[in-house]
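Note that one protein chain of the assembly has been removed; the remaining protein chains are unaltered in position.
So, chain A:
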Amino acid sequence: MEVLKIATAGSVDDGKSTLIGRLLYDTQSLTTDKLEAIEKSSKQKGYDYLDFSLATDGLVAEREQGITIDVAHIYFSTAKKSYIIADTPGHVEYTRNMVTGASTSQVSIILIDARKGVIEQTYRHFFINNLLRVKEVIVAVNKMDLVDYSEEVYNKIKEDFQALNAKSTFKEQTVSYIPLSAINGGNVVDKSDNMPWYTGQTVLEHLEALEPEDVDEKGKARFPVQTVIRPKTEEYHDFRGYAGKLYGNNIKVGDAVTVLPSLTESTVTKIHFFDKQFDEASAGSSITIELENDINVTRGDMIVKSAELPKVEKEINTTVCWMDSKKLVPGAKYFVQHNTNRVLAKIESVKNVIATDYSGSTPATQLAINEIGEVNIKLSKAIYFDAYNDNKSNGAFILIDIATNTTAGVGFIKAS
C-alpha cells in the first residue's frame, strides 16, 4: 500500500494533538481500548470533551506537563493509504525536533490558532519547511469554532500567510489552506456544516488525493553502496552484488555507470530484488546490482549514470541546523556522515546565524543549539554530492560528535 509521511507542527495550545486524535477517531483508527482509556482520562480531568492529546503524548513527563517534548510517530490508514505522522513539538527551543520530523516527511501540516492568526511560531515552521523542501504544506486554521466560523477571520489569516509565502525561495512548494475545528471534527475528515462558505477539501480529502509525484522531487539517480554481497557458496561462487538503496531516479539494466570515487566506468548487467531479477528499479528501492566488469567497489562508494556525475569536493558550503548543547565553533572536528560515507571533518568557519522568521541573517562565529547558519566545512576525504536543492538525498548529511558520538547537527549542502 502507498505510504504517506506527514509532519505536524504547532504551538503548545493550538490543538495539534486534538487534530491528530480527530484524524485517528474519524478514520476508525482508535481502538476501543485506547478510546476507553481516553474517555476515562478525560473524565478524571473533568473535561466535557474527549482529550485526544492523550492518544499522542507518550512519555510520563509529557503527560505530567501536558506538552509534547519529542518526536512521536502516529499511524493510521484508510482503504487507500497508510499514513505516518511525525508529531513534533512547537516550542521555540525544539527547532531540532521540527527539523527531524520534516526530514522524513512528504507533507507538512502547519497549525494556526484562528484567534491568534499568523504568529512568529508560524514563520519558524514555514521556514523549516522551506529549508528542508517539504513539497506539500497544509495551513490548517484551527479553532474556527472560537471565532464564530468567520470567513473574514479565515481570509485575513490566509492573506497574512500568502504574504509570508511570497518570501519563500522554494517556489515549487504547494501551499493549501483549510479552515477547521479539530475539537468537533469540522473539515478534518468530514465537511463542517458551520462553514458553508468553504468549498474546498477537508484535511483527509486533501491527503487522500495526493499522488507520489505531488510529494516526491525527482532528481538524478544515485546509488550509495551499503555493502558488497559475496555469498562464496558453490551455487553463487563468483557472485558479487552491490547492495544499497536507490535515490533520485530509476536505474536500468544496460545503463552506462560510473563508480565514485574511482571514476571506473561499467555497465549495469543485473538488478536483483531478493530471489528475482528485474530490468529496472525505481527510486526508493533497496536492491542489489551487478556490474559488467569485476571492479573494486566498497561501502561508501557511489554508483551513478556516467552522464550525470555529482560534484566531488573536499570543501563544502552548507546550511547547518545545530542540535547539540555544545556549540559549533570553527576549528572543531566532527564526523560528517553523508549517505553511507563517514569522513572526518573540520569546521572551517561559521558565517552567520539565519533568523527563522525571514528577517535575514546576522554575522556570527558560532552556532548554539537550535540555531541555523551558514557553515564552511573541510573534509579529510572528498565526498560525492549534489546541492540539497537539486537532489535532496545526496545533499544532506549529519555531523557526529567525535567524543560523545551523538548526532550534533544536520547540514544541507549549498550550490557552492
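Definition applied: contacts are C-beta pairs under 8 Å (C-beta built on N, C-alpha and C of every residue); 3 or more make two chains touch, one makes a residue touch a chain; residues count from 1.
The rule is short, and it goes like this: contacts and distances are computed from a predicted model.
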{"item": "Protein name, per the UniProt record, of whichever chain is missing from view (\"Sulfate adenylyltransferase subunit 2\", \"Cytochrome C oxidase subunit I\", \"Carbon-monoxide dehydrogenase small subunit\" or \"Phosphocarrier protein HPr\")", "value": "\"Sulfate adenylyltransferase subunit 2\""}
{"item": "Full-complex contact with the absent chain, from A:196, A:284 or A:330", "value": "A:284"}
{"item": "Per the touch definition above, residue among A:27, A:42 or A:104 touching the missing chain", "value": "A:104"}
{"item": "Listed residues A:158, A:272, A:346 or A:378, member touching the removed chain", "value": "A:272"}
{"item": "Among A:230, A:314 or A:381, residue touching the chain not depicted", "value": "A:230"}
{"item": "Footprint left on chain A by the chain that the document does not show", "value": "1, 3, 28, 31-34, 37, 56-61, 63, 69-75, 77, 82, 84, 96-97, 99-100, 103-104, 226-227, 229-233, 235-236, 239, 241, 243-245, 250, 271-275, 277-288, 299, 323, 335, 337, 339-340, 392-393, 396-398, 400, 405-407, 410"}
